[in-house]
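Down below is the structure, laid out as structure tokens.
One protein chain is absent from this view; the other protein chains keep their places.
Which chain is which? They are A and B, in the order written, and residues in each are numbered from 1.
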Amino acid sequence: MFSFIARRGIGMLVSTFLVITITFILMQLVPGDPAAVMLGANATPEQIEQLRVSWGLDQPMLVQFYHYFTNFFRGNLGESLFHRQPVLHIIGQRAETSILLGLMALLVVVGIGIPGGVLSALKPNSWADNTFLLFALAGASIPSFWLGLMLMTVIAGKLHWLPSSGFTSILATGNLGNLKNLILPAFSLGFVNAALVARTARSSMLDVLQADYITTARAKGLAERMVIVKHALRNASIPIMTVVSFTFASLVSGAVVTENVFALPGVGSLIVQSVLKRDYPVIQGIMMVVAVLYVVINFITDLTYASLDPRIRYQ
Amino acid sequence: MNGRDEAQRERIRDFVSPVVKLLTKRKTTLLAASILVAFLFIAATGPAIAPYDADTLNLSHRLQGPNRTHLLGTDHFGRDILSRALSGTRITLLLGFSISAFALILGLPIGMLCGFYDKFGLIVMRFVDAMMAFPAIILALSLMAILGKPGILNVIIAVGMVWAPRMVRVVYSSTLSLRENTYIEAARALGMKPSRILIRHISINLLSPVIVQATFTFAFSIMEVAALNFLGVGIPPYIASWGGMMNEGRTYITRAPWIILFPGLFLAMAVLSFNLLGDALRDRLDPKLRRVM
Partner (left out) sequence: MSRKWTLYSVFVLSLVLLIGASLSVAGEDGPRYGGTLRCALASEPGKLDMQMDTGVAASIPARHILEGLFAFDKDYTPQPMLALSWDLDETGTVAIFYLRRGVLFHNGEEMKAADVIASMNRWGEYGLTSKALWSHVVELVALDDYTIQITLDEPFAPMTTYLANIYGGPSIYPKEIVEVAGDQPIAPEDVIGTGPYKFVEWKAGDYILLERFAGYASSPAAASGFAGEKVAYFDKLQFFFVAEDNARLVGIESGTYDYAVNIPNDLLVSVEGNADVVPIITDHPPIYPIALINNRNSLLATNYALKRAVITALDMEAIMLAGYGDPTFWSLNPSYFAPGIRWYTDNAGAGLYNANDPAKAQQMAADAGYNNETIRIIVAQDMTSQYNQALVVTDQLKNAGFNVDLQVYDKATFFSIRNSTDDPDNPKWEIAFSYYSTTPDPSLVLMLNPAYAGWWDTPEIQTLRNELNKITDFAVRYAKWQEIMELWYEQIPVLKFGDAFQLHLMRAEIGGGYGTPENPPMLSPYFWNTWRK
């Protein structure tokens, strides 16, 4: 086990290094001038050049990379060109929205997807199963932004049951009621992924339920509920976990569009705005934070697999 | 003479009958295939079947709901929604195919080489992992920004670069497991050149996972292109595309919801069909793949 952890751990560090390098290189290639955007339509070329120099955008690439790399490990991701605040601080300010959105979407995914998939596997090809499958398939196919816009118009716009957009920090105001603002976004974000998870859960359960050891357990007279929980679920859980960890990346992706539609002040909308404004430090910072987070989550998932399925440790 | 005809007919049957079986085994697959054929037909015939030109501006007809002259209504420029949606089919399928092809052309050789040559694989797979650590949209956004001017080619490259690593992954793990096969070991023991082994034996067996992955890539990539168009960073907005129509229409969602509704439905149908097809292919070709895809 230890060598497994060590191997994966080193892999994780290497991936992190590569992530930082790739991000930096990508950002160097971006055209468009943040200084021009910052100063607005009426700035003169001299003013723009002045700003570029003060931001250090005129130095050679390697120098910039060196500074960036060393700063990263000190926790300093640079300063936003537009907001004049440290990048990490800005990401931190907006992290609450995205994290809450992600957790609520995950709740939708896991809360609807897994039970739905498992239950329909228990009664394959029944009327309920087929209906569920159809919904799941439809769910996986509709664009989340379309769903979001529809929900916003009908539920918020026409029925006024839920707020339509925006989000005020719960940490700052202490008002848990603000979670209402995240219900529609979480649902439209999570629905698509819930469908995918449901399909995987279903097929995984189906496979497992046909295995010999299940028949044996039943033949032994074990209660059906025990069969399902103790044996079937346990073994079906690995592919389900794979899909759930994919879901993290998919949720982060989807959050970008969802935050855009619902005007949520999260990290997703921040990156779109930063790309449009060419705020390089922020783009770099977000790409890296998210990617490193993903690498770490993968690492943890791998460790969990290894503990659940000993065969994996020797791969 | 007769014998050769017989042999030919049998060969055709051998090819056609599994396909027919695949399509008819489940009703859903048949439905999916029909929808896809319909889309292909629309893409092929192009403007010929559309009632109006997709790009003609007709400002006196702005924002009309579905009616007799405009079956799906008009947008804020007076352009016919039905014609634009049909026109969008072409670009969508084109982009889907191109992106899958891009991912395949890039991913297949790299994945095979990684799976076959351990040292090469060790290094390159780390890069692949790193690339896959970036969430799809974020990577695509940045790549679009780098490539500069919005355009069809740039979208293909940007989204293709997001899906190529995934293809590499699939090819890599399949190659790894194929390598353990006895007959491959035998071929190596017999001194067969690695390149020959790769091309003659391994690649053939990669067909199943690659086709399945390509189908899903298609489905996901057209969604992603729609999302990029929706965010305003995809193909130029005046080229009719489903995502672009939804982006333009989002302002009018309360006043003229048909602008968003219909392209969304078209998109959902296309993605749905590809998902169903991918499922059927996967179940038919290699049910074991269900666990990893």
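Everything that follows uses one rule, which is that a contact is a pair of C-beta atoms (placed from the backbone, for glycine too) under 8 Å apart; a residue touches a chain by one contact, two chains touch by 3 or more.
Source: prediction; values computed, not measured.
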Fill in: Which of A:T21, A:Q50 or A:T301 contacts the chain that the document leaves out
A:Q50
Fill in: Among A:I142, A:I228, A:L270 or A:V289, the residue in touch with the chain that has been omitted
A:L270
Practice prompt. Have a look at A:T21, A:N76, A:N130 or A:S164 and name the one touching the chain we're not showing.
Written response: A:S164
Fill in: Contact residue for the chain not shown (choose from B:P47, B:P194 or B:P236)
B:P236
Item to complete: List the residues of chain B that touch the chain left out of this view.
Response: 55, 57, 59, 62-63, 76-77, 148-150, 232-233, 236-238, 250-255
Worksheet entry | Those residues of chain A which, in the complete complex, touch the missing chain | 31-34, 36-45, 47-48, 50, 54, 80, 82-85, 90, 93-94, 149, 152-153, 156-157, 160, 163-166, 260-263, 265, 269-270, 273, 276-278
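Keep in mind that, in the parts below, only the chains that are shown with their structure count from here on.
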Worksheet item: Can you name the residues of chain B that touch chain A in the complex?
Response: 28, 126-127, 129-139, 141-143, 145-146, 148, 219, 223, 226-227, 230-231, 233, 243, 246, 250, 253-254, 257, 260, 264, 267-269, 271-272, 275-276, 290-292
Worksheet item: If you look only at chain A, which of its residues touch chain B in the complex?
Response: 11, 14-15, 18-19, 22, 26-27, 29-32, 137-138, 140-143, 145-146, 149-150, 152-153, 157, 203-204, 207, 239, 242, 249-250, 252-254, 256-257, 260-261, 271-272, 275, 278, 283, 286-287, 290-292, 294-295, 298
